[in-house]
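Note that one protein chain is taken out, while the other chains of the complex remain in position.
After this line comes chain A, so read on.
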Amino acid sequence: MTARRLFLSISSVFILIFLAHSLGFLSAPENFFRRIILPIAKTIYLIELKTKNFYSGLGNQQNIISENEQCQIKLRETYLDQTELTLSREENKTLRAQAGFIKSEQKKVLAEIIIKTVDGTSNSMIINRGSENGIETGNPVFFENGFLLGRIINVEKNTAIIRLITDNRSKFTASIINQNKTQGLVEGEHGLSIKMKMIPQDENVQVGDIVITSGAEKNIPRGLIIGKVESIQKELYEPFQSANLRSLADLNKVNIVTVLLKQ
C-alpha cells in the first residue's frame, strides 16, 4: 500500500469515526469499552495510591507517619465539626427568625476515582459514575463528608470527569469562617495550590482561618471545606488582598468521593 493511499484510507476512517461519535452512534461501543477498562484502571490507580503511601512511610518513619496520619484525620474531623457547629448556629438563628422555612436534602452519589485523565492538560480525574446515576455537568464533588474536591466538567453514561480545585480553571465562591464572614473567590494554581482572591482590603483575615464554599453558586451548598489560610498577600495600593490556602488533605490520594446532584 503506497503512503498516499494509506494516509487517505486512515483519514477517511478517522473522519467517519469522528462523525459517528458526533452524531452519537458510537456511545454504546464507547460505554462498552469504558466498562471493560474501568476495573483494570481502578486496580492500577489503587496500586499507585498504595505505592505512594508505601514510599512515604518507609523505615522507622512509618510509625510516626501513621500516627501523624491518624492525627490529621482527627484534626480534619474536628474542622468538620467546627464548621458544622458554626453553620448550625447560623442556621438556627435564621430559622428562629423566619417561620415556615423548609430545608430540602440534596441527593448524593458515591463514586470511586478510577484514573487521572490521560492527556495531562488539566488536573482532572475520572470517576466510575455518570449520567445514568443522575450526575450532570457542574455538580460539586467532595470527600470525607465535607472537603471540596472539585466540580464535574464532563459526563458520559457511566463515567464523569472532575476538575480538581487546584486546576488553573477551577473557580469557587468562598467564605472565611471569621467574624465578618469574608467573601472571596477561590482559584486553583497550576495543579498545586489554591488561592483566595478578591478579598476586600478592609477585611481581617488571619493565618489559620478555615475557608468554605459560600453557597452563592447554584447547587453548591455552603459549608464545604476548601482549605486553611496559610499566608496573606496584602498590598495597600491593590484594591483587594489575597490569601494562599492549603488543602487539609492530599487531593491526589483521594479514592472515594461524593457527588452532589442538582436539587
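Assume a contact is a pair of C-beta atoms (placed from the backbone, for glycine too) under 8 Å apart; a residue touches a chain by one contact, two chains touch by 3 or more; residues count from 1.
Everything below uses one rule, namely that contacts and distances are computed from a predicted model.
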Inset, instruction - Given the choices "Rod shape-determining protein MreD", "RNA polymerase subunit sigma-24", "Phosphate transport system permease protein PstA" or "(2Fe-2S)-binding protein", state the protein name listed in UniProt for the chain not shown. - result: "Rod shape-determining protein MreD"
Legend entry - Chain not shown: contacting residue from A:80, A:113 or A:161: A:161
Legend entry - Full-complex contact with the absent chain, from A:17, A:47 or A:75: A:17
Inset, instruction - Name every residue on chain A in touch with the hidden partner chain. - result: 1, 3, 6-7, 10, 13-14, 17-18, 21-22, 30, 33-34, 37, 41, 115, 117-124, 126, 153-154, 161, 163, 167-170, 190
